[in-house]
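What you see is the complex with one protein chain gone and the rest in place.
Moving on to chain A:
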Amino acid sequence: MREAIAAVFIIMGLIVFLLSIFGIFRFKYVLNRIHAAALGDTLGLASIVVGLMILDMNFFAGAKLFLIILFFWMSGPIATHSIAKVEVLTNKSYEERVREK
């Protein structure tokens, strides 16, 4: 039973990663691609790690895995935000590109 729940979580995370990779190659503009890439870094990673936590059921291993989630949920969106900020600040034709694509 436990393994089944863990497998569901891990497969969900893999599907999210698949979608995000698909999005990175599908979209053409930076901001759209950032949107797709951030999906895998947050939701996909979190569901895979939750699946591993359920699979292991050890308190200290679970705490370490939780720290991984915490780190990625802090650093990933911040990195995404700063990349998007640089794009908006430096790309002069940014409004045209947003409307086109």
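As a convention for this text, a residue touches a chain if its C-beta (ideal position, glycine included) is under 8 Å from a C-beta of that chain, and two chains touch if they have at least 3 such contacts; residues count from 1.
Please note the rule applied: contacts and distances are computed from a predicted model.
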Absent chain [UniProt protein name; select from "Na(+)/H(+) antiporter subunit B", "Spermidine/putrescine import ATP-binding protein PotA", "Ferredoxin" or "FprA family A-type flavoprotein"]: "Na(+)/H(+) antiporter subunit B"
Which residue of A:Ala7, A:Met57 or A:Met74 touches the chain not shown here: A:Met74
Where the unshown chain meets chain A, residue by residue: 71, 74-75, 78, 81-82, 85, 89
